[in-house]
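Below is one structure, written out as structure tokens; the observations come after it.
Let's turn to chain A:
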Amino acid sequence: MRAPGTAAAPLLEVQGLTKRFGGLVAAKNITFQVRPGEILGLIGPNGSGKSTVMQLIMGLHRPNAGSVHIAGVDVAGWPPHRIARQGVGIVFQHSRPLHRQTVLENIMLGLLPDNLLKVITNRHVHDKARQIAERVGLGGVLNRKPSSLAFADLRRMELAKAIARDPLVVLVDEPFAGLTSGEVAAFSRLIAEFRRDGRAVLLVDHNVKSIAALADRIFAMYLGERIAEGTAEEVTGDPTVRRVYLGGGIDVASRPARTARSTPLLEIQDVSVLYGKAQALDRVAIHVDEGEFVSIVGLNGAGKTTLFNAISGLVPYSGRISWNGSDLRGRSPAAIARGGIVQCPETRELFGDMSVRENLDLAGQHLAAAQAAQQLKWLFDLFPRLRDRERQIARTLSGGEQQMLAIARSLMMRPKLLILDEPTLGLAPLILEQISNALEQLRSNTPITVLLGEQNVTFALPHADRIYVLEHARIVWEGAPSRFAAEAAATYL
Partner candidate 1 sequence: MRGFALIAAAALACSAAESVQAQTKEPIRIGVIAEESAIGGTGIVNGAHLAVDAINAAGGVDGRKLEIMQYDDHSSAADAVRAFQRAVSQDKVVAVIGTYISEVALALEPWAARTHVPFITSGAASNEISRHIHEDYDKNKYTFHEYMTSAFIADSICDSVKDLLQRKYSIKSAVVLSEDAAWTTPLDAEYLVCLPKIGVKVLDHIRFSPDTSDFTPLYNKIEGEKPDVIVTGISHTGVQPTVQWAQQQVPIPMIGMSSQATSGTFWKDTNGAAAGIVTFSVAADGANLTAKTQPFINDYIKRFGEAPNYTAYTTHDAVNVLVQAVKRAGSTDGEKLVAALEQTDYVGTIGRVQFYGRDSQFTHAMKYGPEYVTGIMLQWQNAKQVTLWPKASPEAKFSFPAFTQLQKP
Partner candidate 2 sequence: MVASRQLWIAFFGLAVLLTLPLWVSAYVLGVLTIAYYFGVFAMSWDLLFGFANEVNFGPTFLIGSGAYAAGLLNAHGVPLWLCLIAGAAAALLGGVVLAVPALRLTGPYFGLSTLVAVLLLQQFIIVFAGSTGGEIGLTMNDILSTEAITNYWYALAFMTVSGAILFALSRSPVGLILQASGQDRFGASALGFNVVKHKLAAFCISAVFSGLAGAMLVFYLGTASVGTVVDVSVGVQVIIAAVLGGRRTIVGAGIGAIFLILAGEALRPLGQLSTFVVSGVALLVILFSVDGLMGLLQRRRDES
């Protein structure tokens, strides 16, 4: 047991850490310290660079600049295995256990020496592994295969492996993703114990809320840069953070009440999706009426993308998804897309080596030539930027332009229902403005129905007729935008 206390010298010290991937700056001059027995929360939306920072500390990438000190030793640029031996343990979000070995053997793996001559396991490795297993609450399943474990237990196993070597610094990636509230509590307790052991803990997550209870301090990132640092309250209060997550003040312009049709265009009834052991969607039920603009807000990892992929037939699901009253099950993703449900995915999925025009033409292949030409003209009016960039190779476009292209390409298919997944991901406010306007035009000038998934509420709200809030794989709130601020916003950040 190391003596806790903030006086002690920091175990983990990150100094001006910078990493560039080609043109993109994933982490820019990041500096923070974690002392023994301290828990630091590193938060930021997707693409904010928080994961990169974690990987840099672990040595999975080599930083362009800056230093990483573990207990005073600069390990920047070391290979991962040496950094690990220096005293860093990591809990990956997605575990890849040895499926043919038992839980105990998997944990033992973490205890083995990096030595070719150690062909026989000695007694105390067994005992140590048992102890650790007991400690993380795996005592009962020691001799089972990982494949037979519950998701939470798999996470426990990862935790056990990470702390097997009794590391000074523990990195945890999205500690609570995919866990039920009960399990979350249990995990919090485990992580809290690290504080008692005097380890330095770095929790990496999307938002403050999930780790506020646990973290002593929060370090918030956006677009590779530090935007705020301090206690959970301070950070949640921080205007920049609020702008990043919620945008500015929430606009609650009320909309004329719509007359809902008898049969909705898209109806989803208790749809559940499992990723291996992880519950990605839990009995979700939503409906979208003809011509309606529905926003699903929720943090990254809440399950929005999974829901959309289920609709597009890309992931297996239980439950029923019906389109114009007919069940979508059994139709190929392509058929669904041709049927009028077009998804514009979070990852954009552009044809990087093709020009803007080629990307659009591909989508237009289903239309008659005349139609396609007309549609193209309309899209170029909607996104004038794209007309200027017509011949440019998609890969070389700016993030915002790529997003416009992605949306335009989906519209090129003349969808009845357009699914927009995180169109604002990592985009600068100015671009958001333009995209926002485009959506507004869509909404007011076309009969198109839109299903928008967003974590940025200010972007999601203004256009929406109805809002669903998705949290931990469940729909937790449904209602008109006007009521969101009052009922949901508070719990949101």
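Just so we're on the same page, a residue touches a chain if its C-beta (ideal position, glycine included) is under 8 Å from a C-beta of that chain, and two chains touch if they have at least 3 such contacts; residues count from 1.
A quick word on the picks: all candidates are chains of the complex that A comes from, given by their letters.
Values in this document were obtained by computation on a predicted structure and should not be read as measured data.
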Given options 1 or 2, the chain of this complex that touches chain A: 2
Chain A - residues contacting candidate 2, complex: 58-60, 79-81, 84-85, 89-90, 92, 95-96, 98, 100-101, 105, 108-110, 112-114, 116, 118-121, 161, 164-165
